[in-house]
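Other chains of the complex are left out, but the ones given are in their true place.
Labels run A and B following the written order; every chain starts at residue 1.
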Amino acid sequence: MQLGLVGLGKMGFNMRERLREGGHEVIGYDPRPEVTDVPTLTALAEALKPPRVVWVMVPSGPITDTTIKELSQVLSEGDLVIDGGNSRYTEDGPHAKMLGEKGIAFIDAGVSGGVWGLKEGYGLMVGGADADVERAMPIFDTLRPPGPREDGFVHAGPVGAGHFAKMVHNGVEYALMSAYGEGYELLAAEELIKDPQAVYQAWTNGTVVRSWLQQLLAKALKEDPGFSQISGYTEDSGEGRWTVEEAIRLRVPVPGIAASLFARFLSRQDDSPTMKAVSALRNQFGGHAVKRISESG
Amino acid sequence: MQLGLVGLGKMGFNMRERLREGGHEVIGYDPRPEVTDVPTLTALAEALKPPRVVWVMVPSGPITDTTIKELSQVLSEGDLVIDGGNSRYTEDGPHAKMLGEKGIAFIDAGVSGGVWGLKEGYGLMVGGADADVERAMPIFDTLRPPGPREDGFVHAGPVGAGHFAKMVHNGVEYALMSAYGEGYELLAAEELIKDPQAVYQAWTNGTVVRSWLQQLLAKALKEDPGFSQISGYTEDSGEGRWTVEEAIRLRVPVPGIAASLFARFLSRQDDSPTMKAVSALRNQFGGHAVKRISESG
């Protein structure tokens, strides 16, 4: 089918390719002339035959907001917008409302798979009305991995459900990554273990802990044994923070996910104010030596 | 090759089958007459042609201790004992020493894969001397999954390294399971999500969080939606506790693994003494109501 695709970055670019390989006609828009198919969003709307389906694949937050607002102006009644970015699920309702006022339908789609999705397919979690989801199904079927539809795609519920499921997916992902990281650190710390990389390689097949992330960690360790070239400084893109916030709202204890989130915050601190306070306290009551700034430089 | 196998429980029974299918001659011993091939350990030793290789697959702790001690009495110089159970790695040195005094070699082998290993192969992490590991390699090659040896097998280091790697493997496993559990609880708590099982099913393919455990959780949810038939009461078999203890020894922070261990402890408490104290405190300073035992029954 025909699809408009707004945003041709790391994810959108690959998705356009996978969709075209799947026989769809994709017209992509991106502000960067070297990748875009049309010069403007208006041109995109004109190039698509109504009723249109437009997939938005831009950074979450203000850029998604602006894009959807602009689409509401260039699209028409009966069209359908799919937000495939990592928007917070609470933004989906307002987006659906804004579009709905013009008779434009809305689907939120969580997309997982990263740079590997082009080849292996993308895991998809979508929220929206049944008819809208059905309408976009040819696109979903091409983007998702081969095999039974329910193994790589879920219509999780009404608008918002797709991004909620994706947010939880990413929260779980944080905790999984920390778990593998802790295991690596333990293996690397124990002198009995000749080579942590070989252990991670051996875990890729047959073990209970095998997974796609586990394979990637084995691969990363092979490429840079001991991670000598990499810092522990780790950004977070929002879903982990949102997951803990939603857990608090829902009164769900998430010690593992929260620990992995806090570990990221810590990784970006030069020194921990909390531990400065602890160190100062030990000095106060016990006369324990503290490490002065000049020593630690 | 010929192998003696002591312990024909859930794991050992399946391993005997896989090894026989792989063309090995396995003579199994187990105290239960209905499964054993020979009536006694002595008979086992007599049935094997020296130099013998005997795989011990019995519960860790006293039973493993006793078994290895008895083997040291019925085996002879030049034989090889492999402890494939979940022994703590600190027990391997003493076992190796006891056997070594009689000229019997020792390998510790961590075995992962559970009840699925029969069909899919077992992930193996072994510790011991090169020559000993080489000697048992035909056994390892049949037990491990098909594919490159290094993807399901590792000679992790000297005696102890196999069980250390397996212990870390299980510690990571604890944290992975809690991560998936937390994700499930979040999905189940949010009313937007129609069916958490469908989301877990959709995660099995294409997503970043896909894994063998993730697939099993989807399967478990399909078999018992909402886990209506199952209690959260969860035992632990030791490796999680040992992992945190070793982390403390090595000064490795393991917040994720520790959180998953504590969650198990909590799951086995009828009521938390810590929280009784907290509740009592709130009552003391704020006059906040406490829930009396009679109310909570």
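Rule of thumb we're sticking to: a residue touches a chain if its C-beta (ideal position, glycine included) is under 8 Å from a C-beta of that chain, and two chains touch if they have at least 3 such contacts.
In this text, all values refer to a predicted model and were calculated from it rather than measured experimentally.
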| item | value |
| --- | --- |
| Complete complex - number of sequence copies, 2 represented | 4 |
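Here, only the chains that are shown with their structure count from here on.
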| item | value |
| --- | --- |
| Between subunit A and subunit B, centroid-to-centroid distance (C-alpha), Å | 32 |
| For the subunit B and subunit A complex, residues of the former touching the latter | 89, 112-114, 117, 120-125, 127, 144-145, 147, 150-158, 160-161, 164-165, 168-173, 175-176, 178-180, 182-183, 185-187, 189-190, 192-195, 198-199, 201-214, 243, 246-247, 250-257, 259-260, 262-263 |
